[in-house]
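Take a look at the following structure, please.
Heads up, one of the protein chains got dropped from this complex, but the rest are sitting where they should.
Right, chain A next:
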Amino acid sequence: MAEVPGDCPGTSSAQAGSATACQGCPNQRLCASGAAAGPDPAIEEIKEKMKSVKHKILVLSGKGGVGKSTFSAHLAHGLAEDETKQIALLDVDICGPSIPKMMGLEGEQVHQSGSGWSPVYVEDNLGVMSVGFLLSSPDDAVIWRGPKKNGMIKQFLRDVDWGEIDYLIVDTPPGTSDEHLSIVQYLSAAHIDGAVIITTPQEVSLQDVRKEISFCHKVKLPIIGVVENMSGFICPKCKNESQIFPPTTGGAEKMCQNLNVPLLGKVPLDPQIGKSCDKGQSFLSEVPNSPATASYRNIIQRIQDYFGLHHSQEEKII
């Protein structure tokens, strides 16, 4: 793939082909002709591909390190406990893929088959795809600007042989930039059911999450609900609770009330969660009695209910 100029205005921009950065770019003539300005033909191809996927969920947060990947991984594990369901987990965090480690798949590689890239399977009914499977060493850094990341995401959606899927869970990087715009654009024709937004209780995190909610409104992405992670820590010795990330402005609860979005639940901090993720195991089955497990299960149930409800509503309309 040819190097895209750093200041590329984007193929759909009004300046495509005529900006100063376009000088010398091999695609300049194509961009200037306007042929590239139409919708990406990949959107239709992805729509075809996604016909075998019943539900698509995005896991988002404006803030990094709040537990998006941990949540995505455990949502996948939780949904996959029903053996009649097929689950796919797609990691579009191109520069910081954590999913391979959390799913215990570090060092795995993807295989090419006649029908595309094969995902890596954790269980028979749980397939995973991540840029982490394409790197040769854990030190490899993916130092890519936006256009290359977008190309990778397109490939993940169009060229992975997922098969028949009940739930596709997409784990995203922090922010509201290329990866987010691309995933929403590429799936625009295929329809995304909704987004689950993860936050921690403190205002510094909530202020980024409000931006993410306004992003969802801008791109007309329905919000399934908000999960407050790391809310409270119970000392394993004295059983007293401490607020490590204090909800000085009322936490996710207040934010959800103000912005009129549902709160799916709060998950307490439990050192076991991080440990399970480091070992690549499911926290839900490793520590079934933790209050955090109960809280996770409750949230997963609410997400399943959301789909049950919406599914029947759609049927009624038809």
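Structure notes:
To be clear about the criterion, a residue touches a chain if its C-beta (ideal position, glycine included) is under 8 Å from a C-beta of that chain, and two chains touch if they have at least 3 such contacts; residues count from 1.
Just so we're on the same page, contacts and distances are computed from a predicted model.
According to its UniProt record, the chain left out of view corresponds to "NUBP iron-sulfur cluster assembly factor 2, cytosolic" among "Lysosomal dipeptide transporter MFSD1", "3-methyl-2-oxobutanoate dehydrogenase (2-methylpropanoyl-transferring)", "NUBP iron-sulfur cluster assembly factor 2, cytosolic" or "DNA replication complex GINS protein PSF2". Checked against the full complex, the one of A:S18, A:S52 or A:S242 touching the unshown chain is A:S242.
Within the full complex, the residue among A:P174, A:G194 or A:G225 touching the omitted chain is A:P174. Although one chain is not shown, part of chain A still touches it, namely residues 6-10, 21, 62-66, 69, 94-96, 98, 101-102, 138-147, 149, 173-178, 180-181, 200, 202-205, 207-208, 210-215, 218-219, 233, 235-238, 240, 242-246, 248, 269, 271, 274-275, 277-278.
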